[in-house]
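Just one protein chain is left out here, and the rest sit where they should.
For chain A:
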Amino acid sequence: MGSRQIVEKSLTLLRSLPRISLNNIRDNPGSKKTQKRGRGQHGGDKHGSGNKGSGQRQNFMRLGYETGNNPFYLRVPQEHYYRGHHHRRQYPPLSLLTLQRIIDTNRVDVTVPIDIASIVKTGFYSFFPDQKHFGINLIDEGVDIFEAKINIEVQWASEQVIAAIERNGGVITTAYYDPHSLFLLRNPKKFFETGQAIPRRMIPPPDAIEYYTSAENRGYLADPDQISEARLKLAQKYGYKLPVIENDPKYNMLCERKDPRQIFYGLEPGWVVNLKDECILKPKDEELKRFYSL
């Protein structure tokens, strides 16, 4: 009986209570989180640097430092193959294939001697004298299909390349230019607009002199007699008949060489080229002449 009474009682109580509505309910406990107002962009966070120590203070260690360990870059013994590589002369390559393409597409005039300035002008080759680049290394890629008769001056060439050019009745010379001259050859217009007199080309450094004086490399400082002998030798070695350039109609063009002090074909040191007036100014003062002919 007692339980029945209780049920009755609670039912009456329920009936007396108001109906459940939005006015008298509350959220589940823990369902709402009070927003905290942080300070700064990320709510006063550590900005990804973590808490305490080296990370928080952002004292970035130098590269390779391993906090007192024997660092990896010092752990292996040194190898000296590349010692001083950043001082060595570099010759960015140009392949015979590209050269053939330049000639075939008529981007360079083969009726006049070709030098680094005319090759740079084609847009197929670029180099940076300030990055120890000392000019063209003509490489033997496409050596079998090369068939142009040219008078070319490069800064480095292998034996096969020399043979490939001479087989076709052409002439190749390896010549050294100091970085300053290379800047001029790379962009002659820029130099002429500075209104300076064309300087002299400097002599090669001692470690390059051997290359540029040897007839085998067709160096520009080599003895011409030795060069003709070397041409013959190379023809015998590679088994081709050396075309006689003396009988060639282009003999004069093929024989043209720059003076060891000359930078541009047709322009002597000491001359001033003015592109606006389209004129060349030549010095007449004896001292200047002496200086530029040294």
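In this text, a contact is a pair of C-beta atoms (placed from the backbone, for glycine too) under 8 Å apart; a residue touches a chain by one contact, two chains touch by 3 or more; residues count from 1.
Here is the rule we go by: contacts and distances are computed from a predicted model.
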Candidate names "NADH dehydrogenase [ubiquinone] 1 beta subcomplex subunit 7", "DDB1- and CUL4-associated factor 13", "G-patch-domain-containing protein" or "Large ribosomal subunit protein mL64"; UniProt protein name, chain not shown: "Large ribosomal subunit protein mL64"
Touching the absent chain when the full complex is considered, from A:Q90, A:T213 or A:Q262: A:T213
Contact partner of the left-out chain, one of A:P93, A:G169 or A:P283: A:P283
Touching the absent chain when the full complex is considered, from A:L97, A:A117 or A:M202: A:M202
Hidden partner chain, residues of chain A it touches: 192-197, 202-203, 206, 209-210, 213, 221, 260, 270, 272, 274-277, 279-285, 287-288, 291, 294
